[in-house]
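Taking it in order: structure first as structure tokens, then the write-up.
Here we show just some of the chains, and they stay where they sit in the whole.
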Amino acid sequence: MVVLSARLLSPLLPTLAALCRAPPRQHRGLSSPSGPGYSLNLGGIFPPLATPFSPTQEVDYAQLEGNLRRYASIPFRGLVVLGSNGEYPYLAPRERLEVVSCVRRALPRDRLLLAGSGCESTQATIKLTVSMAEAGADVALVVTPCYYRGGMTSAALVQHYTEVADASPIPVVLYSVPANTGLDLPLEAVLTLAQHPNIVGIKDSGGDITRMGLMVHKTRQEDFQVLAGSAGFLLASYALGASGGVCALANVLGAPLCQLDRLCREGHWQEARNLQHRLIEPNTAVTRRFGIPGLKKAMEWFGYYGGPCRAPLAPLSPAQVEELRGTFSANGWL
Amino acid sequence: MVVLSARLLSPLLPTLAALCRAPPRQHRGLSSPSGPGYSLNLGGIFPPLATPFSPTQEVDYAQLEGNLRRYASIPFRGLVVLGSNGEYPYLAPRERLEVVSCVRRALPRDRLLLAGSGCESTQATIKLTVSMAEAGADVALVVTPCYYRGGMTSAALVQHYTEVADASPIPVVLYSVPANTGLDLPLEAVLTLAQHPNIVGIKDSGGDITRMGLMVHKTRQEDFQVLAGSAGFLLASYALGASGGVCALANVLGAPLCQLDRLCREGHWQEARNLQHRLIEPNTAVTRRFGIPGLKKAMEWFGYYGGPCRAPLAPLSPAQVEELRGTFSANGWL
């Protein structure tokens, strides 16, 4: 299904070498919950990769590889592909697998590859999860099904995720993103699912810090990690005991986010606060305010390929671009 | 997966014949906007077909044909396949086409076949719309894309629907269902799109009767019809000038809904009101309250095949079944 010829791969080889030389990420003696206690350490920053498209809206694998090369020097814990910011609902099943395969080849083994595999039906989700594992994903990130949100009770969601986790050859991370799905994975469902041996964490993008704290607290006996789903509440989540963050903004400002991660782990909260403050507005601009079109535009200012979104996501107007730029320059990033 | 051989089709032939004998639906001298003025008359009731699944959750085409036979004697204006009540997000692309083909074969030519073809991306929607036309759909019913609802501005949606309507070989009906999508197709977008020669109407399931009236009023110069998306506000929609209704409840109580349609067209508003009153609670029960699992359960009480939903939609509990049944019996339907 996926055919990446040697010719296509050859430009990647130096990258791979470079990535392999990258020193293994270390967590220096922090009081964070991430680390030795977990079967799979999710501690750190993960950019949910934007999917590059050509001007004709085809997946542009060369640009994807280019971006991966540029990210190689940033001490990310890993990458997420096919998250919300990857425009996964706009990708055909075949494209989804190709993107995962492409990223897997470029990524050193010590970096984790999380791949979005959530579909509306349980059976489709299981099928895609298995395919993702075969294509090289380390972890499946499974968004809540949502079209029939009235029927997505806590019991129905527990059943869904249990079947998926039972069938998945790789660990599963739950994914709650109410801004897109209109649905919060209920806390009681999270607590039940945290006990499943193949469910290792949750990416929560809702931003309810009270809920984040409670999830950490009530799963403290489990092999379960909480990831902040946005850079806007990253420091707060760490303060409450989160392990890491999957942050759209990491596509743009990956190094500062890894620095924020480090400052929190090392207990430099005052410095962390100052850095966090400067990241809030840029983060809002590339998420809630301007969405993926804003994210891709900002990526271009920082040396990455952004390019167009697939329709119906529309490009920003010149006035919006100016406003977007203003949030980065006002906070000292441009 | 499914191959409809001639052998499989043969049992359908009598059905087809029976259906062809069904007298053509007539609108007897009503002051409704539906009728001669429109290039395609959408006036009347359309059940959005539930998709029958076997106990193992495979599409059960025999049961689908059985239901179609039972519906043949009800004076529906046509059928909708792959609407929200058809669990379309749970059907693979191939299944979607097979369902349309199957229904087309069973349906007399004087009944309209509307097929859901909305996807998240514009290009996937166009592709599926074309396939639906090839499979025999008369009209494409295109739900609003919604995952990135923050980016689904009026302008983006106008652009999306315009491209789809330009490319579609069959007329397009807009479809706004905020309970599922979290998104109302903005009125100004509807008014702009109503001017497109290949967009002939809207199915609006939101239930805002003020908006329904305003849509009828402001598109009165256009070849554009408004369909109520639920039986709960059918009479009210007709009173404001709607042409017809696409009502989940028509899977269960098709004949009474066609009678309500007739009473409204003939100006028997008092009788219509009494009938409408008795339909509100059953309608709520098979939509907002218990969703498709409730709809399928109720279908069984009225001689249709209901069967299971695909996971993660869960079957009703016994207590829920009892409550559901109560709404039908309390209103004199059981």
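Residue numbering begins at 1 within each chain, and the chains themselves are lettered A and B in the order written.
To be clear about the criterion, a contact is a pair of C-beta atoms (placed from the backbone, for glycine too) under 8 Å apart; a residue touches a chain by one contact, two chains touch by 3 or more.
Here the structure is a predicted model, which is why all the values come from computation and not from measurement.
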**Item:** With 2 copies placed, total copies in this complex
**Value:** 4
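To be clear about the criterion, only the chains that are shown with their structure count from here on.
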**Message:** Tell me the rotation angle, 0 to 180 degrees, that brings the C-alpha atoms of chain A onto chain B, to the nearest 5.
**Reply:** 180
**Prompt:** For chain A and chain B, what's the span in angstrom between their mean Cα positions?
**Reply:** 37
**Request:** Flag every residue of chain A that touches chain B in the complex, lowest number first.
**Result:** 57, 84, 89-90, 92, 120-124, 145, 147-153, 155-157, 159-160, 163, 179-182, 288, 291-293, 310-314
